[in-house]
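Here is the structure we will look at.
Here the complex is missing one protein chain, while the rest keep their positions.
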Amino acid sequence: MGKILSYLAVYALVYGFYVVFSGATSAFSLILGAVGSLLVSLIVKPLIVSRELKLADIKRLGYLIYYYIYYMTVAEVRAHLGIAKIVLSRKLKISPAIVKVPYYVSSSYGMTLIAGSITNTPGTVVVQVDTQRKFLYVHWLVATTFEPEKARESISSEFEKFAQKIFG
Amino acid sequence: MSDPTSLMFTTIFICLTVNIGMSLYGIFVRPSLVKKFIALTIFSDTLNCFAIALGFRRVVGSYPSIAVLAALPESPEQLSQLASTAVDPLPQALVLTAVVIGLAVYMFLAGLILMYYRYYKTTHVEVARGGRVG
Partner (left out) sequence: MRTREVVIAVSVAAMVVLLAYAIEVGGLGPIAPQRIRDLAATYLINTYNPWNITLSSLSLEAVTAIVWDYRGIDTFFETSVLFVAIVGVTSLLRGFREKTGLSSAGLSEIVKTSTKVLAPLILVAGVAIALHGHLTPGGGFQGGSFIAVLFILLSVTFSLDYAISYGISSRKLLALRSGGLIGILVTSLALLIASLILGVNSYIFQNMAREGAPLSMPSWFLDRPTGGTLIWFNTFEALAVAAGISLAFLVLSLREEEVEEALGQVEWYE
């Protein structure tokens, strides 16, 4: 059951991307694409899904969509406003530094989501990751602290809350 | 030379010619085989751009429609209208062939350069002739 669900999830991702990418509306494209996507998902499933999925995981998808909207409308805008304030002010009030930020999610997808979210908001860039000791090394434009836990509070705690819920 | 289309095409062709000159200079003068290889790829890409640009055509006045068959044509008139606005497809098909054969040649050349490096521990051409580097 879990195995079939994993294949179905990969198939839905692949086929959905196919339809969007080729702009398929004709039966020709849709049917050939269904066959092609089946082959592709059979090939790549062992690569991208490491644990068996359950029906309850559909809740995580809802969190992902909610997080996407929240991130694009609230978190991004807030970070952009902060950087715009710094750029437009008379004096350049920056204190760039590379700080250590711990993370507590267990899956690599969750870690990648956190790292991507940090990098995509202006002002912070992930430069290195230490998967053994679970640290991200983040270049921070306005570093206010070098304490790993406090830096986590102001950089990644809100992303991590969602990453924990989405990928675990 | 007054109308903007001719000016644009003249600029493009002159830039391509300059590109050819620079890549030929690279092939002749740079001593490293890798640099020669890069110059060779630039040379062939420039020639492909030349061939594509030769296939263009100018349509007087405004374009009646986009010159592709986006949907199935319903009458022969639609086809002759396409032929009166579309660009020449033949250079594009020939360039596609040239790109594939170019890729084949470059793969083989890359393998040869790799073997040269493994034997001589350098990619300098003069070394094979027994000359000094520098």
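Worth pointing out:
The chains carry the letters A and B, assigned in the order they are written, with residues numbered from 1 in each.
What we mean here is this: a residue touches a chain if its C-beta (ideal position, glycine included) is under 8 Å from a C-beta of that chain, and two chains touch if they have at least 3 such contacts.
Here the structure is a predicted model, which is why all the values come from computation and not from measurement.
The omitted chain makes contact with subunit A at the following residues, 10, 13-15, 17-18, 21-22, 26-29, 31-33, 36-37, 39-41, 43-44, 46-48, 108-109, 111-112, 115-116, 126, 128-129, 131.
Against the chain not shown here, subunit B presents residues 5-6, 9-10, 13-14, 17-18, 20-21, 24-25, 28-29, 54-60, 69, 72-73, 76, 79-80, 82-83, 86-90, 92-93, 96-97, 99-101, 103-105, 107-108, 110-112, 114-115, 118-119.
Just so it is clear, only the chains that are shown with their structure count from here on.
One inter-chain figure worth recording: subunit A and subunit B are separated by 39 Å, centre to centre, where each centre is the mean of the chain's CA atoms.
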